[in-house]
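What follows is a single structure, written as structure tokens, with notes after it.
Presenting chain A:
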Amino acid sequence: MMKKIETSIDTLKKDIKEFYDYKKWHFLTLNGVALEDDMLEIQWIFSEYEVKNKIVVYYAHIKYDELIPSIVEIIPSAIISQREIVDMFGVEVEGSQKGLYLDEDSQQKPLSGCSI
Partner candidate 1 sequence: MTTYSILIIAPLLFAFSVLFGGLRVRNVLTVVFVLFLAGVSLTNIFLVSSSTQILFSPLLHYLFILLDSIVLIYFLWQGVIKKHNLVTFFALLQMMLYAAVVFFSSSITSSDILIDEISSTMYLVINIVGGIIIVYALGYIESEKFSRFKKNGFIALLFFFLSIMNFIVSTNNIEIFFLLFELTTLCSYILIAYHGDEVSSENALKALWINQIGGVAILIALIVSITQYDTVYFDMLINNINELYLLPIVFLTIAAFVKGASIPFDKWLLGAMVAPTPVSAMLHSATMVKIAPYLMLKLAPAMSGFVSLSITLIGTFVFFSASLLALSKDYFKEILGLSTIALLALMMALAAIGTKEATTACLVLIVFHAISKALLFLQAAILEKSFNLKYVNDINGLINHSPFVVLFIVVGFASLTLPPFGAFVAKFMAIESIANEIGNNPLYVLALIFIALGSVFLTLLYFKVLTKLLAKDVSQEKEIHVDIPKLFTVPSFALLALLVMGVYVLYEKEFLTTAQVFVPVVLIAVVPLLFATLLFKKAHRVKEYHCGEKEEPQLNMYYFEIARSYKMAITVVATVLILVLILGAML
Partner candidate 2 sequence: MLTSFFKALANLFKTPKTIDYPLTPIAKDEKYRGVIEYNQDECIYCLKCEKACPPGAILFVPVDNPPINEKNKKGLKYHYNPHLCIYCSECVRACPKPQEALWQSNKKGHIGIKDDKINDDWFELEELKK
Partner candidate 3 sequence: MKKTINIPIGSQHIALLEPVRFKFECENEKIVGVDSDVGFVHRGIEKACTTKFKYDAIGYVVARVCGLCAITHSMTYTASIEKLIGGEITQKAKYLRILLLELDRIHSHMLCLSHTCENAGFEAMFMRIMGDREDIMEIQELITGNRVQFDYISIGGVNRDIDAALAKKILSKLELVRQKVLGYMDEFTNNWSLSLKFKGVGILTLDDAYRFNAIGPLARASGVQADVRNEIDYLPYNEIGFKMQKHTEGDINARNLIRLNELLNSIEMCNNILEGLPEGEIFTKLRGKPNGESVVRFEAPRGELMYYVKANGSAMLERVRIKTPTFSSIPAFSHIFTGANYADAPAILASFDPCLSCTAK
Partner candidate 4 sequence: MIEVILIIVAPIIGGLIYGLERVVRARMQRRQGPPILQPFYDMLKLIDKQALIVNPYHSILGIMHFVTLWVVVAFVVLGQNLLYIIFLHLLSAIFLIIAGFSAKSIYSHIGANRELQAMIAYEPILIMTAVGFYMINGSFDISVIRNNTSEIAGLFLIFLAFLMIIPIKLKKSPFDATEAHQEIVGGVEIEYSGIFFEFLYMAKWLEYVFIYLLLMLFAGDSLILGAVLSVTVFLLVNLVDNSTARIKMKHLIKIVLGIGLSLSMINLIGLSYV
């Protein structure tokens, strides 16, 4: 059961704060999907503990040059997924620097639509 909820980067923090109960929801990961027209879909994927197949996806469509807000204050473990997104798509996330997988000065953005 995958439920997709649209949000935007402006309302994201508020939405997640309202939604996220840390003893009920398990934050899976942050995901990016390259779309056409130089757009990017960013997904925040959650699942519920002890319930079968319950997955909630918050997503937002952004442009590559937009700054993605960080949700680390709400979910500390999101830090590593955020760094991964920065590396793989070459986007900017608040408070996350490049260098998890690629070198800090690397120009690569392997997964973005317009890669290398």
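The criterion applied here is as follows: contacts are C-beta pairs under 8 Å (C-beta built on N, C-alpha and C of every residue); 3 or more make two chains touch, one makes a residue touch a chain; residues count from 1.
Candidates were picked such that all candidates are chains of the complex that A comes from, given by their letters.
Computed from a prediction, not measured in an experiment: that's the story for all the values here.
Engineer: Out of the numbered options 1, 2, 3 or 4, which touches chain A in the complex?
Structural biologist: Answer for chain A: candidate 3.
Engineer: Would you tell me which residues of chain A are touching candidate 3 in their complex?
Structural biologist: My answer: residues 2, 22-23, 26-29, 31-34, 43, 45, 47-55, 57, 75-77, 79-81, 84, 88, 99-102, 110-111, 115.
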